[in-house]
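To start, the structure itself, in structure tokens.
In this view, the complex is presented without one of its protein chains, the others remaining in place.
The chains carry the letters A, B, C, D and E, assigned in the order they are written, with residues numbered from 1 in each.
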Amino acid sequence: MLQVNDLRCARGGVPVLERVSFALNPGEALILRGPNGVGKTTLLRTMAGLQPPLSGTVDYPEGSDAYASHADGIKSALTVTENLTFWAQIHDRSVPETAYAAFDLHDLRDRLAGTLSAGQKRRLGLARLAVIGRSVLFLDEPTVSLDNFSVRMFADWMRDAHLGQGGCAVIATHIDLGLDVPALDLTPYIAAADADGGADAAFL
Amino acid sequence: MLQVNDLRCARGGVPVLERVSFALNPGEALILRGPNGVGKTTLLRTMAGLQPPLSGTVDYPEGSDAYASHADGIKSALTVTENLTFWAQIHDRSVPETAYAAFDLHDLRDRLAGTLSAGQKRRLGLARLAVIGRSVLFLDEPTVSLDNFSVRMFADWMRDAHLGQGGCAVIATHIDLGLDVPALDLTPYIAAADADGGADAAFL
Amino acid sequence: MIALLLRDLRLSVRAGGGFGLGLAFFLIVVVLVPFGVGPDRVILTPIAPGILWVAALLAALLSLDRIFALDFEDGSLPLLATAPIPLEGVALSKAVSHWITTGLPLTCVAPLLGFFLNMAPGAYVWLLASLALGAPALSMIGTFGAALTVGLRRGGLLLSLLVLPLYIPTLMFGAEAVRRGADGSGVTAPLMLVGVITLGCFALLPFATAAALRINLR
Amino acid sequence: MIALLLRDLRLSVRAGGGFGLGLAFFLIVVVLVPFGVGPDRVILTPIAPGILWVAALLAALLSLDRIFALDFEDGSLPLLATAPIPLEGVALSKAVSHWITTGLPLTCVAPLLGFFLNMAPGAYVWLLASLALGAPALSMIGTFGAALTVGLRRGGLLLSLLVLPLYIPTLMFGAEAVRRGADGSGVTAPLMLVGVITLGCFALLPFATAAALRINLR
Amino acid sequence: MPELGDYTAYVISSYVATIVLLAAIIGLSWRRSRRIKRALEDIERG
Partner (left out) sequence: MSMWEYANPKRFMEWTAPVVPWAFGLSGVLVVGGLFWGFFLTPDADKFGSTVKIIYLHVPAALMAINAWFMMLVASVVWVIRRHHVSALAARAAAPVGMVMTVIALVTGAIWGMPTWGTYWVWDPRLTSFMILFLFYLGYMALWEAIDDPDTAADLTAVLCIVGSIFAILSRYAVRFWNQGLHQGTSVPVVTGGRTIADIYFIPLVICMFGFGILFIALVLLRTRTEIRARRMRALTARAARA
């Protein structure tokens, strides 16, 4: 479903990672690990098509991907429901009732998103993923500022609702999500100092 | 050094926590725990004087406090050194060489802060605390997006450099910092639904 | 796309009088001018059409940087870019919502302000007509400029610098139409040209805007 | 405070031609006016002083929201508020850096632009004098307005709305001084009044600004 | 020196202005070129 082949990606014109290859079948997920600055965010953005790879390929069914980082496109001036409805409409869907339940947002439905606490806002951001119905997810530290209970809730949703229904996901995180999926440490893939490519390659 | 007495605080005009009391001596720290939305951020902001308490008192030596949340006053257009130097100058101090070492910023000194990864930026934000030399710290989820190694580095700095030299700290966090300090779960202090106070109290 | 348009309109209403503020700025600029140049009617009447057009343009300008900046800051923009609507559609919808919140109210209220500047009586209807035809072009050009500068700190001023020269033809034809209306000479040519500019902008600029957005999101 | 001033100046230089942009906007507004009101010198000469003042004011206005917005967004502002420098000092330093990056270059270049508007020859020196005296007041008043609206979405337009009425006295006396200079009548009274406004603003507004900041940070 | 008559000031000032502007752009380009060249050589030498 997701096929990454010998990918090399850059950040700020500097090659960061190289020789990254893996494949995920429907229902599988992969956890990206590695110290700060190793290039997790860069890799996710490249796979999501937000920046072009230096070389290598990323394959998944056109229009099936979703990327989520800390900034989650949540408008403070809209309520929780309005936020979710908007993203649903943009994707030509309706908001499933289960999205509220899965992220414990029932009580917060009519609150303006701006008045949520950090963790509540994060839950709303995750609920967006349940709403847009994309099957290949690229998640950058999705559980930042969630309490342990919410982390488990997210893991449950991921296992049962997303992977269980044939989706797949690549998740960068520093904590243990309690998901039983393989992890990929990116440290061995750090690009050599003299790696090819990058915006300035022509000038070297 | 820090004395909190029967504090009641509100967020968005709604009382959130009440009857919070504790005291810290120099060298002591307290970890705030509790599920998302319980009021950790609200409590920290109140103690740091960024919002007035509904009732109760917070005492510490005038001008000895520092508050740090996700937004850490880091300018993307300045380098790491320039950022730290600025905050040092504002506090009439110079940047101790140890600040770079304690947060592993040596190699990043001349990088523009805007080009740092999430965790590197966070380390810079924490290094600011080592530079301004305040002794009462209020930290809101200081280790968000740090890898395990950096979390330990932060804990070491906190234990040895800050608490060890007679500072104290209140830290809200969901993860285990590896610090041997008491934790306070805020759940029992949630304000009763009919609690007094709040902006609209006069109309009730 | 309709959903996006509705959301943007709702947001600008929620953000506290979305419709009112552009208008208020227009009002204030128009009011400032007599303070600057003096209250003499002999001076004011001939410059009224030009001042009104310049003020409308500045009022439109001032709200431009909000078109994409907010969506960029909270991360909506990459999400919209990967959503199943074409980015050209996003650009168009943004321009339309800017026009609805700024250009349209401006157009409606301009004749009223013409009155404060002692505009010649014959000019009112042409002021309305030229703004109705030209204001959408201002929004579309502005959206293009906003896409170029999205994500830049201090984008506001840079944006003005980039956009103002692009506004010049619209301004020239628009103000010329009103002046000719005031004289009673033929207004068809300049009005038609304003219309042509607007059509051209809406036909071409969404693509340039989408291209600029894609580059900026990279 | 010096550190803060230097940082702000450095930031505005880094952000790409900090000094140039306000200037460029000034230039563009001045150029737009003839496009709006037509090229006739008989019309342009009498309105030149007023237009130049209004344009200077708008150029100052457009960069106001950056005064505190960036520091607010990245969380510097609460940190500055708890730092061992008085918040009044912060306000003053912000106003001064705004003046250095905007008001000062504007003042220097205004006579040049007077030339494009066919300003009367006698008016140049008074234009320079009135802007030199008045521009600092524009920055200080603007800083106050920026403090009132910091943290508000869509603050830009609201800010203009709040600040423009406060700008009116400075504008009136400033433009009046230049117009009298052009006529050759006595300029002392309006010039003195501009000076008095500036002094008054710098004496009082830092406190009001600091108070507004404190409230907004709560 | 040719006789310029009433227009001496105009002609001379346009020549001076042009020469100053050209000299400025040439000088600035040349200075930056020198500076960058030297900096690059420093880096390439290591």
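To be clear about the criterion, contacts are C-beta pairs under 8 Å (C-beta built on N, C-alpha and C of every residue); 3 or more make two chains touch, one makes a residue touch a chain.
The structure displayed is predicted, hence computed values, not measured ones.
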item	value
Hidden partner chain, touching residue among C:8, C:65 or C:176	C:176
Which residue of C:47, C:87, C:104 or C:148 touches the chain not shown here	C:148
Contacts of subunit C with the absent chain, listed as residue ranges	144, 148-149, 152, 154-155, 158, 161-162, 164-166, 168-169, 172-173, 176, 189-190, 193, 197, 204-205, 208, 211-212, 215-216, 218
Absent-chain interface as seen on subunit A, which is shown	12-14, 191, 193-194, 198-204
Contact footprint on subunit E, counting only the chain that is left out	1-8, 10-11, 13-15, 17-18, 21-22, 24-26, 29-30, 32-33, 36-37, 39-40, 43-44
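By definition in this document, only the chains that are shown with their structure count from here on.
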item	value
Subunit C and subunit B - chains in contact with each	A, D
Residue-number overlap at the subunit A/subunit B interface, same or different (half cut)	same
For subunit A paired with subunit D, centre-to-centre distance based on mean C-alpha positions, whole Å	45
For subunit A paired with subunit E, centre-to-centre distance based on mean C-alpha positions, whole Å	54
Where subunit C and subunit E are represented by their mean Cα positions, the distance between them in whole Å	41
Interface hub residues of subunit C, defined as touching at least two other chains	15, 73, 153
Per-residue overlap in subunit E, given as positions that touch at least 2 other chains	none
All touching chain pairs, where touch follows the definition stated at the start	A-B, A-C, B-D, C-D
Interface residues, subunit C side, partner subunit A - complex	3-4, 7, 10-11, 14-15, 71, 73-76, 78-85, 217-218
Of all residues in subunit B, those that touch subunit A in their complex	11-12, 34-37, 41, 70, 115-120, 122-123, 141, 144-150, 174-175
Residue ranges of subunit C in contact with subunit D within the complex	12, 15-16, 18, 21-22, 24-25, 28-29, 32-33, 35-38, 43, 46-47, 49-51, 53-54, 57-58, 62-63, 65-66, 70, 73, 152-154, 156-158, 160-161, 164-165, 167-168, 171-172, 175-176, 179
